[in-house]
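Left out: one protein chain. Kept in place: all the others.
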Amino acid sequence: MPVFHAHIPKGRFSREHKIAIGHALNRSLVVALGIPAGDRFIVISEHGDDELFIDPTFMEMERSANAMIIEVQLGAHRPASEKAALMAEICRQLGEAASIAPDDVFIAVIPVPTENFSFGRGVAQLAGIAPRW
Amino acid sequence: MPVFHAHIPKGRFSREHKIAIGHALNRSLVVALGIPAGDRFIVISEHGDDELFIDPTFMEMERSANAMIIEVQLGAHRPASEKAALMAEICRQLGEAASIAPDDVFIAVIPVPTENFSFGRGVAQLAGIAPRW
Partner (left out) sequence: MPVFHAHIPKGRFSREHKIAIGHALNRSLVVALGIPAGDRFIVISEHGDDELFIDPTFMEMERSANAMIIEVQLGAHRPASEKAALMAEICRQLGEAASIAPDDVFIAVIPVPTENFSFGRGVAQLAGIAPRW
């Protein structure tokens, strides 16, 4: 149910790398939060250098031309500790899967109540039950 | 004022189908929530098969190669019942307009206070009044 949207620089990652990024993001949910591996809803967009502007050093990072922005819509019930665990795991998985440097990974977690998701058929499958995923 | 962002698989929908998807999303607001038809702010993005990863069966769906992710930024004041009505109507309208199967429609509703929107001229037209739309 968490939905990822990764904004990556155009022409820096091969087809294989992009698939690896998708797998890494999915894997980060499993490892950090115990979310089922089947809960995989991931979008990647490429942007040219006139469409992606990421400061190279802000907050004392050393970002490269591979720097990317990862957005993830996560259950609004998640405490800060779980969000921090997910951020760390995203970074680790992207490093392992596609040799992406930790400084190149900007993350924004958008809080969304679980009743706001439909997995299909126009139904809010998680409404009215204790939050999970 | 609700803003849609539909992420669809590349090469699966013609120009006519994409326009029909846009109309269907707009129509779902009108039918489910009584929002004016003129309140139409819709974005579609296409993604190749190395950029869109949607599990084929999670939550007991049978998704096809047409599976898509629909994000909608909706007024944060909307109760669960209205969000559920919108989800059902999105699904129905997409089926009618472009023969999209109900199992292929994943929806995420992002709650946004109405004072957070500007329809133009740099003004928050809905700030300070009772929520609508």
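Structural remarks
Each chain carries a letter (A and B) given by its place in the written order, and its residues are counted from 1.
We take it that a contact is a pair of C-beta atoms (placed from the backbone, for glycine too) under 8 Å apart; a residue touches a chain by one contact, two chains touch by 3 or more.
Not measured: the values here are computed from a predicted model.
Only one residue from B:Ile44, B:Ala85 or B:Ala101 touches the chain missing from this view: B:Ile44. In the full complex, chain B contacts the hidden chain through residues 3, 5, 15, 18-19, 22, 26, 36, 38-46, 73, 110, 112-113, 115-125, 127-128. By the touch criterion stated above, the residues of chain A touching the omitted chain are 7, 45, 47, 50-55, 57-59, 61, 63, 69, 71, 80, 83-84, 87-92, 102-111.
Convention: only the chains that are shown with their structure count from here on.
One finds 21 Å separating the Cα centroids of chain A and chain B.
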